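With one protein chain removed, the remaining protein chains of the complex are shown where they sit.
Right after this comes chain A.
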Amino acid sequence: MGIRFILMVNKQGQTRLAQYYEWLTLEERRALEGDIVRKCLARNEQQCSFVEHSNYKIVYRRYASLFFLVGVDNDENELAILEFIHLLVETMDRHFGNVCELDIMFHLEKAHFMLEEMVMNGCIVETSKSNILSPIQLMEKTS
């Protein structure tokens, strides 16, 4: 499976984007987000960007006020996931230009579209920024 979920959470712990690759009920999502956000936000900059949580790991990275949290299976390459987060940010940056929390909030669906291009079935399927963004650009043109 690889990636189980991708979360974007601000430093107050408010969810800004959530994408799950395995089905969880609303209650389960709420509990899980509460747990892991508390866990990750309590850590300082020097500590590892990886946290164990029940039977999987969370790889997280902070950009200004926004945390990106990715839940992955135990056999996943943590450092690669950490760089995947950065790739996602770079991609959003290219699209939005100096991306910020509000960009994601105002264009929630587009942030999701990018993720849909990059990750399917919990696997990273596309890492070329132009390939990720071209469908979205085409769509914007036609509408």
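The rule is simple: contacts are C-beta pairs under 8 Å (C-beta built on N, C-alpha and C of every residue); 3 or more make two chains touch, one makes a residue touch a chain; residues count from 1.
By our rule, contacts and distances are computed from a predicted model.
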Leaving aside the chains you can see, what is the UniProt protein name of the one that's missing? Options: "Electron transfer flavoprotein subunit beta", "Metaxin", "Dynein light chain" or "AP-4 complex subunit epsilon". "AP-4 complex subunit epsilon"
Contact set of chain A toward the excluded chain (per top definition): 1-2, 10-15, 17-19, 23, 26, 29-30, 33, 43, 45-52, 54-55, 61-66, 77-80, 82-84, 86-87, 89, 93, 96-103, 105-109, 112-113, 116, 120-121, 123-131, 135, 138-140, 142-143
